[in-house]
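Of the protein chains in this complex, all but one are displayed in their positions.
Moving on, here comes subunit A:
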Amino acid sequence: MTATPGEKPKAPGLLDGKLSPLRPLRASGNLFAFALDVIRAVFRRPFQLREFIQQTWFVASVTILPTALVAIPFGAVIALQLGSLTRQLGAQSFTGSASVLAVLREASPIVTALLIAGAGGSAICADLGARKIRDEIDAMEVLGISPIQRLVVPRVLASMLVAVLLNGLVSVVGVTGGYFFNVILQGGTPGAYLASFSALAQVQDFWSGEIKALIFGLIAGIVASYKGLRAGGGPKGVGDAVNQSVVITFLLLFAVNFVITAIYFQLVPPKGQ
């Protein structure tokens, strides 16, 4: 750049343009615009069935085992906490129902969210980022094929489907783990544990968990694809993109989880009232 006369030359600052109040606004605006593009592209034919199935299998294969392994101790911790808490309160007969409630409503969507963002989302982001820096994405656009329709939509749908299925898996594994720890290790009564299952929990709790998982899958898929497609600056750029995508997804997931839970309690009255 040539300096124009009369203008005082300024040393470049570390924070040039980085403190602008518009920066986060622009970034979130871009993310939302991208999400809208993806939603619009979902309805565009032809649907990429093959890619969808491949991606579903891929996301499932990187998340199933870690999810199951995380779900067991998670269920156990809840069972242990509740076991001692109910004993202190003298409400041992509710141990089973409380642990089912905790697993279905919160633990299982959160575990699903962590795994979908941490394992599935990071894999999607790394894959798209590597394609981006190898010019594959540009090549695809030049061939007249929309990368959003061809690559992003199948991935977002795949992560939504897998999230819903994983949530079911975590629920089963978590409740089973809770039963095991409560009955076998803490000496609870199996009959009481099973009988109290439906004392507090209701079917709506399961559905709310599934809806949460669906939305978490959507957010994880969109953020991972957004960051992956905007990777730049060589291999390091891909690493940065993966890192950012996981962090942003976590932040969004926990915020959205709070909102959905608040809405849920307004819509669905607790049992027994």
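What we mean here is this: a residue touches a chain if its C-beta (ideal position, glycine included) is under 8 Å from a C-beta of that chain, and two chains touch if they have at least 3 such contacts; residues count from 1.
Rule of thumb we're sticking to: contacts and distances are computed from a predicted model.
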Identify the UniProt protein name of the omitted chain, choosing among "Cytochrome b/b6, N-terminal domain", "Dihydroorotate dehydrogenase B (NAD(+)), electron transfer subunit", "ATP-binding cassette domain-containing protein" or "Amino acid/amide ABC transporter membrane protein 2, HAAT family".
"ATP-binding cassette domain-containing protein"
Contact partner of the left-out chain, one of A:S146, A:Q202 or A:Q244
A:S146
I need the residue numbers on subunit A that touch the omitted chain, in ascending order.
1, 17, 130-131, 134-136, 138-146, 150
